[in-house]
Each structure stands twice: as structure tokens, then as C-alpha cells.
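A protein chain is absent from this complex, but the other protein chains hold their places.
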Amino acid sequence: MIWYLFVPLAPYLLWLLWAAAFHPLPLTYNWRSIWQRWAGTLSTVGAIAIVVMVFVVVLSMAQGVSKAYVRSGRDDQVIIMRQNARVEMMSSLSLAQARLILTHPLIARDGVGPLATEDIIVSKQVALADGSGAMSVTVRGTTPAGIRMRSQVRMLQGRWFIPGLSEAVVPQKMLNRYTGVELGRSFAMAGRSWKVVGIFDGDGSVYDSEIWTEVGDLRQAFRRYGNDSSMAVRLRSAADVPSFIRDMEQDVRLKLEAKPEPAYFADLGDAGRPMQVLGQIITLILTVGAVFAAMNTMYATVAGRTPEIGTLRALGFRRREILASFQWEAILLTALGGLAGAGLSLLFNGIRTGTVNMNTWSDVSYAFSVTPDLMAQGVGFSILMGIAGGFLPAWRASRIPVTEAMRS
Amino acid sequence: MDDVSVRLRNLAKSYWRGSLEIPVLTGIDLEIPRGGYYALMGPSGSGKTTLLNLIAGIDRPSGGELEVCGHSLNGLNDDELAGWRSRNVGFIFQNYNLVPVLNAYENVELPLLLQDLGRAERRERVLHALSLVNLTDRMRNYPRQLSGGQEQRVAIARAIVHDPELIVADEPTGALDAKNAEEALILLEHLNQELGKTIVLVTHDPKAASHARFQIHLEKGVLDRTVEVHDRPVLPRLLT
Partner (left out) sequence: MRFLTLVLRSLFRSKRRTFLTVLSLSVSVFLIALLQSLLGTMDALTTSTGSGTRFVVQDKASFTNVIPQAYTNFLRQQPEVERFTVLQWFGGEYKDPKNFFANFGVDPESYLQVYREEANLPSIPLEQVRDFLRDGNGCMVGRALADKFGWKVGDVVPLKSSIFNLTVRLNIRIIFAGLRKSDEMVLAFNIKQLQEAVPWMKGRVGAITVRAKNPADIPRLCERIDHHFANSAQETLSITENAFNLNMMKLLGDYSTMVHSISAAVLVAILIVTANTMAMAIRERTTQISTMRALGFRSGQILSLLMAEGLLLSLLGSGLGIALAMGVASAAAKVAGQIIPWMADFIITPETLLLCVLITLALGLLSTFIPAYRASRRPITEGLRAL
């Protein structure tokens, strides 16, 4: 994204690279000059570091949200819902439809049986651990096949639920944010008491935000006989997905909507989108401010080194060499801030928190995901700031008449 | 009223570099009468500027007594000293030290802002001071729009606008060419003779020193000798 901003600058950048390569004024000269006026340098580096850090951290949140969803799907699995349902929670399937789907020949089997699960999705208010209230959490009633199909889910502590006993399992990652759902405790839902018998890990997938229980128990508790939410199936191969989907949509007895899991989760992953847009707008605005600050510092540098520029010019350095030298100095300065900001943002990497998915209106847990790509984008931004903030001062430096420069 | 402007008794000043004491002035005894015109002379490092700073109350002695314009400066705190300066001392610097963002008029007005004067009275005094240095026509100009000689004349106007008893000048001709230097010296002479100001100046320019009535020679921080100047040059009178 931000790399496109470099495209119109390409000729100038190439020229700068060329100038650096065949430069009579080495970059070490600029490096030392940067530290000559260290107070100005540190203030600019600090301000730019903060801007870059804000950029990387906000985008790492957005990235973290979509990552939770990307991790959840498999290419060869399909989610089947009522038409227009969009999310599992809003969907409903009849018993007859479910039976019919199960007979489809493309559905894969393992040693135990067909890899297909009918799930019921409801939501429940769970108290936040910090005492600030409660949030809507997804509760999924599922089947043994459902557990086998979601291979990223691993039992860490305790055991899976036994049908008929109103038992539930809770993701480990939910425990530091919520209370009342710890192993061994019971919570109330739909007029029953549910006991937490196991703690599982969803490997960063969306299942890390769901409480799981047995579908039959949930069906009884919510009196949803013959009215499950959705079905997920695994097919023999990913290549079978299009034809299976066609069957689901066109069979007159079904008329259902089927989506490959990756597509379904990608849609849900849009929850991180507003954050991403907000992050980008904020960064754009802040970048403008940072450019002014960098410009200030560079003008001060040029002013402070005017006699030196005069001397260099008197020695035979040309205007364009002065321009390149100061432009490089500005880029060095801001890139230093960019690197510092990217480094600082690493402090946030892996912090786990939650937000609300506006599609499902329930909590999704995610971790800040500071990737090398995001950090590179942050540094890229800082280089742009250096080019924008350094050009005018560098241009001015290259235009100072020799005699005037020597005099001051 | 005492007719002595500056009275120094066993005055000493030393600096500390770490635990090492470096004496700059020792055992200075000096009296300068009201209306005196004294030049402090000596090689660099002899302590003449330090002595001037002490007399002007912008530096503090390490020992001895210091009485200037009828006040003992020893017991004053920083703010009292500042108030004392604003009433009793006019400063002239080698590099003029005008405030660059203020024009000639405002620069001259600056010392008056420290006193409880109305706008009209300030104006009257500023115009009077500017007319003494013959710069009324340049009063709206900023320092960078003035020549060195004009800048120094503004500075002299600033030094006298609040009617101080004592004027201290540190190398007032150091940055001026011969013609402008002479003009500045004429002005000082005039301030001394016509207005009765006590003038103490530091200089190593023998020509400037020759205008003073007495030359005080310092050598390595002690008073070497005081010489009365007998054949002072006769200057044309620029001012009336």
C-alpha cells in the first residue's frame, strides 16, 4: 500500500541512490553531522518514532483480528447456512435439511464417521475479569466430528464434555479476560447450570473466542429441536468445493447458502477493517505533522552549517551534491526515527485483547500481530517523511550563494 | 550626598575550577569620584572586564566591599541587584547587544519599561535620548537596518535614557571603524562633561583610553598604577 507512494518518487530516489554511490561526500559525514546537534536530532527522532509506532501498533491490531479468522478456515471445509444469514448465529437449518446434507457423497469420512457437524450458535453475557461489566461471548454447541474437524483446537487441561451432563469447555485465552468460566466452575445459561470441565487452546483461531458445549444439550436447553444454526463439512478434496456448493444452493429441498470456510472467515475478518482504516487515517494526519517537525530540524541544520556549505562549494562541490547530501541526511534522520518506532512497536507484539465483531456482535479475542511487513511499512513511512521534510531545506542549502555562505 | 561613585575596598574575585581556586582580582582598592572618567587597561587576562562587571553589579565579588552609586552591593540579592542596575547603571557593549526584534525607539525604551512611567513620559525620554545621539530620524529602523556606528549610538541612547549615574562600557569602540569610533568617543565625552555621568570603560585601544581622565592599569589581577591623562585630545563638538 504505502509502497505505491514511492512510485512517483522513483526517479528522484534512483538519482539519490546514484548520488550516494558515486558521492564525493560520504554518508558518514552526514551521520556525524546528525549527532552534532543531538537535541534537535533526538526530538525529531522521538516524534517520528511515536508516529511510526502508532501506525505499526494500530495496524497490528487490525492484522491480529483478521489473523484470528484466517487461521480458522480450511480449504476443503464448507459452512452451510440459511440463505442471507451471513453469520452462523443468524442462521437456522431444519432437521430434514441436515439429514439430507449428510448423505452427500462428497463428504469425507475418517475412522469414526462422516466429517460433518451440526452446530448451534448462541451468545451469552460473560463477566469481564476487570469488573467493568460483561460482554457477549459466542457459545457453540458442537459434535465429536466438529472437534475432529477443527484440528487447531487442542485440549490443554481437563477433558471434553460428555453429552447429557451440561458440560462446557473454555479456551485458555479467554481466562485472563473473563471470570466465572474457570475450570471447575459452573455458569448459568438457559435455565441450566453448565460446568466447565476442560480448557482448550485454539491456536489463535476464532475458536479461541468461543465457549464450546455439546450440541444436544444446547438444543434441549434452548428448545431448538430441529432448528440448528449451521453445518460444517469436510470434503474429500478442496477441488470438490465448487460442485458441493452448487448442490447446496440448487437442490430444491435445500436452497441453502454454502461458503468455503476461508471465504466465510475472511468476511467475518472484516471486523478489523474499521480499525485498519482508522489507523491509516490517523497515520496520514500524523505524518503531515512529523514532516513539519523534520523540516524544522533540517532547516536548523542547514542554517547552522551555512559557512560549511560555503566552504564546500568554494572547494568545488556542486549544487546537486549539496542537495543530495542534505536530502540523505534528512532521510537518515527520519529513518532512524522509523527504526526506533518499529522497534518500540515490538513491545506490543503478542498482547492479547478482544474486540467486538460487528457482524456477530460478540467478542473476538486476538493478539497484536506486529509483522516484519508492518514494521517495514512503518520504516517506509519514515523514509517518505525524510524525503518530504528534507527536500526544501536541502534545496535551500544547495541554492545559498557561495559568497553569502562564507560571510555568515 | 557622597561625591564618590565607586568605592572598592580590598575587592577580590576568584573562580573555581573543580577544587582549584583561580584568583582573577586581588586586593583592589579604588575610588572613582562622581563625574569621573576612568579607563581600565591591561593585557588580556589581567581582570579588567571582571572588574568592570563587578562595578556594574552583574557579577559578585568573592571578597571585599563594593559600594557603587551610594549603595553597598554586597548585601543585595539578585532581584535587588537587578533593580539597582535598572536605576543606576547604563551599559554599552562592544557588540552593541541591541534586541534584534525591536526597532531603535523600542530598544531605547527597554530600560524605561522597568520603571513606573507613563507612556507619554517614556516617549519624551526616549526622544530626548535619541536626539542626544542624533538618531531621531532612524528611530523606526531595526538594528539590522542600521550601520555599526548607528547601532552603537542607539546603544548609547539606551544607556542614558533612564538617567543613570554610572555608565560602563566594555570595549565600546572594538567593533567600529576609526570614524565611528571617534563619534562614539565624542558622545561619551559629552555624557561625561555635559551630563556629569561617571564613566568607566574597558579598552585596550590607546586612542580610546586617551579620552579618559585617568587610566587604571591592571596587571595579573592587581592594580598596577593609576595615571592621570594630561594631554587629552580636543574633540570637535558634535552636539549642543
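Letters A and B mark the chains as written, and numbering starts fresh at 1 in each.
Keep this in mind: a contact is a pair of C-beta atoms (placed from the backbone, for glycine too) under 8 Å apart; a residue touches a chain by one contact, two chains touch by 3 or more.
Note that this is a predicted model, so its numbers are computed, not measured.
A.B. asks: Using the touch definition from the top, which of A:19, A:34, A:61 or A:340 touches the missing chain?
C.D. replies: A:61
A.B. asks: Of the residues listed, B:12, B:30, B:102 or B:229, which one is in contact with the missing chain?
C.D. replies: Considering all chains, including the one not shown, the answer is B:102.
A.B. asks: Kindly state which of the options A:21, A:39, A:252 or A:315 is in contact with the chain not pictured.
C.D. replies: A:39
A.B. asks: If I consider the whole complex, including the chain that's not displayed, which of A:34, A:189 or A:215 touches that chain?
C.D. replies: Among A:34, A:189 or A:215, only A:189 touches the chain that is not shown.
A.B. asks: Name every residue on chain A in touch with the hidden partner chain.
C.D. replies: Interface residues of chain A facing the absent chain: 39-40, 43-44, 46-47, 50-51, 53-54, 58, 61, 82-86, 89-90, 92, 122-125, 132-133, 135-136, 139, 189-191, 222-223, 227, 275, 278, 282, 285-286, 288-290, 292-293, 295-297, 299-300, 353-356, 361-362.
A.B. asks: List the chain B residues touching the unshown chain?
C.D. replies: 50, 53, 56, 58-59, 78-79, 82-87, 89, 91, 93, 95, 97, 99-102, 106, 110-111, 113-114, 158
The rule is simple: only the chains that are shown with their structure count from here on.
A.B. asks: Roughly how far is chain A from chain B, going centre to centre by Cα mean, in whole Å?
C.D. replies: 71
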